[in-house]
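This structure is in structure tokens; I'll ask about it shortly.
In this view, the complex is presented without one of its protein chains, the others remaining in place.
Let's look at chain A:
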């Protein structure tokens, strides 16, 4: 497998000087997903300022997250961490009464070696609320990997599945229980659950569930499958610590990905997929007006949220040419299914294999973008306006994280995002002001 890969796709690694969101941003979508949770980010003003600016107006809707802002006394250990955290958690308990408090460790808690994992069980016993610790810091992780650390920590809290016990929350099904992991808006989760139901597969639970108190049972004999490419730690934890069996599949992004994902799951349960090919065909037909816009156009992924490989694979199937797939971190094992589907797609569509650049260097990438002049650069907000001013169309990569992009039903939403700059360009065509910087 690996020799085959190196012959085809090229993997490179640059300096890691790239722009991405800090992984603590995962609280933004996770606190909305897990309705009875409270996220406490233990960090400094820098973290707080980031959350406040990145999450914009969400901050004003009485959010179930807050900063435990470290002050000089905390750093120099003049104050007792345990007592301080206890005081804040009791206040949270009084004001919000959550079912779980999730502590997000940051760079600062790493550097001063604050023992969050050690303090949590003691405090948990004392105040009577579960405390989950996730180290989602910028020293180790990028953007969406924050969710990965939270889910990995949460996997330890799931009840244990026992195949013989009748009290198990997991429904008795014709096949072994299947738990899906990855946080999706509940409508999207319903859609994917329904897709599997059509194939006679019952989803026994989701990690995370809508409420902390409804976490799924895990254990020997439970099959798990990921829905997002950035969940490698969670996958490892589920396999090694909870003894679950991992179904390695491409991710259900785009109709091609969704079909491959369902087929893989069916295959594991030895079921013959029914009507998938037709269904995929119908979805593709529905996309035709957008496909006309994107065919033959080129894309450059600068890389910041780990969805890049799946999105590139889908866009190649749509008829686009991908020059470069920048990605913060590439887990070749967890993404193996996705990588081989990408290769197959390139061969099917008869386009050159893109280069995959791990830990990219934004400065070098911008030089390459200047040379290649792609029709579309998928990039972070720091570079979008400057690139637009230089006549390169861009799409903010963050939108792919917040938009609904999974399953057959939402394929159109991905293309809606990808084609937006192209459609905008069409409507502004002929005005003659595409390059808006002074050339010196």
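One rule holds for everything that comes next: contacts are C-beta pairs under 8 Å (C-beta built on N, C-alpha and C of every residue); 3 or more make two chains touch, one makes a residue touch a chain; residues count from 1.
What we mean here is this: contacts and distances are computed from a predicted model.
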The chain dropped from view, which UniProt name applies: "Light-independent protochlorophyllide reductase subunit B", "Electron transfer flavoprotein subunit alpha", "2-oxoisovalerate dehydrogenase subunit beta, mitochondrial" or "Trafficking protein particle complex subunit"?
"Light-independent protochlorophyllide reductase subunit B"
Which of A:30, A:68, A:392 or A:418 sits in contact with the chain that's absent?
A:68
Give the residue, chosen from A:20, A:37 or A:183, that touches the chain omitted from the document.
A:20
Of A:187, A:272 or A:373, which sits in contact with the chain we cannot see?
A:187
Hey, which of A:149, A:393 or A:409 is the one touching the hidden chain?
A:409
Considering the whole complex rather than only what is displayed, give the residues of chain A touching the chain that is not shown.
16-24, 42, 44-46, 48-50, 52-54, 56-57, 59-60, 63, 66-72, 74-75, 79, 84-85, 87-88, 91-92, 107-108, 110-112, 137-143, 186-187, 190-191, 194, 282-283, 285-290, 363, 366, 380-386, 389, 408-409, 412, 436-437
